[in-house]
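Note that one protein chain of the assembly has been removed; the remaining protein chains are unaltered in position.
For subunit A:
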Amino acid sequence: MSFDNAYESLLGHEDAHWAFGTGFSEALSGVNREFPPGVDREALAAYCLMLGDDALIFSQRLSEWCSRAPELEEDIALANIALDLLGQARMLLTRAGEVLDRDEDQLAYLRDEREFRNVHLAEIDCGPGPGGDFGTTIARLLVFSSWRLALFSRLRGSADPVLAAIAEKGLKELAYHRDHAAQWTVRLGDGTDESHRRMQAGLARVWPFVDELFATHPVETRLAGVAVDPASLRSEVDGVLEAVLNAAGLTRPADTRAARVAGMAGRDGVHTEAMGYLLAEMQHLHRSLPGAVW
């Protein structure tokens, strides 16, 4: 490394130590990647995209908070949670890519909106943009992590060894995220009148997107034994949310359901208006400078 030219050290010397984790080598290089016998590979790829896109898109949303959270500790917390989810996304997209013959970067950066399979809850603006505030983001994190934790808890028993291993790995991370969101929900709900009001408003903002989390998709039906039927998670997740809301002195919003387009939603590639803006920001560098690497 030379200090004569500040840029020289960034030009891919093999032993460059200036930043970790920017090499992005294969995410699943030594994992047993055999496909279970008789599995519908096309459905498996679609399922990995669903779970991978949930994590990738929510990770992008959470990272928007870095430097804008109410306190430094929360900048770090939300960025760390985003990083855990990005790691889960990398592994899931890599698994999908083994069937689709595309790598994780191609899947993240070169798909168009209609090809993304994430639920709407992951993509909507819950702040720091105009769509919400910190309370709204905590409400989304509480719902998302409670749901995904219940899902991963069952996915540990998947017939696909890669999905089972990713679930086992991600489980403790998600438990930590859920605890973080639950403790904030109690602090804000049981805090001042203003924090209570905003936490309650945050729940109202995200609640119409809860129903989609538990809707069984045909891909999940085709993957019996491999995928988890989200409808089976509802009572467990409801129980967790009820316990948190009760402790926080908050009211569970009435069950309303965000509109679908011809019965379709995020799992079918039909997204909300927020998604295009999110993808433009997430993908623009890679599309403007094809093949760009850090």
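We take it that a contact is a pair of C-beta atoms (placed from the backbone, for glycine too) under 8 Å apart; a residue touches a chain by one contact, two chains touch by 3 or more; residues count from 1.
Everything below uses one rule, namely that contacts and distances are computed from a predicted model.
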### Summary
From "Choline/glycine/proline betaine transport protein", "Cytochrome c-type biogenesis protein CcmE", "Phenylacetate-CoA oxygenase subunit PaaJ" or "ABC transporter", the UniProt protein name for the chain not displayed is "Phenylacetate-CoA oxygenase subunit PaaJ"
#### Entry: Hidden-chain contact residue, picked from the options A:Asp40, A:Asp103 or A:Glu168
A:Glu168
### Task
Check each of A:Val186, A:Ala265 or A:Leu278 against the chain that is not shown and name the one that touches it.
A:Val186
### Identified contact with the non-displayed chain, of A:Ile57, A:Leu149, A:Val219 or A:Leu250
A:Leu149
### Contact partner of the left-out chain, one of A:Leu44, A:Leu86, A:Leu155 or A:Leu250
A:Leu86
#### Entry: Sites on subunit A contacted by the missing partner chain, in the whole complex
14-15, 17, 20-25, 27-31, 73, 76-77, 80-81, 83-88, 90-91, 149-150, 153, 164-166, 168-173, 175-176, 178-180, 182-183, 186, 236, 240, 243-244, 247
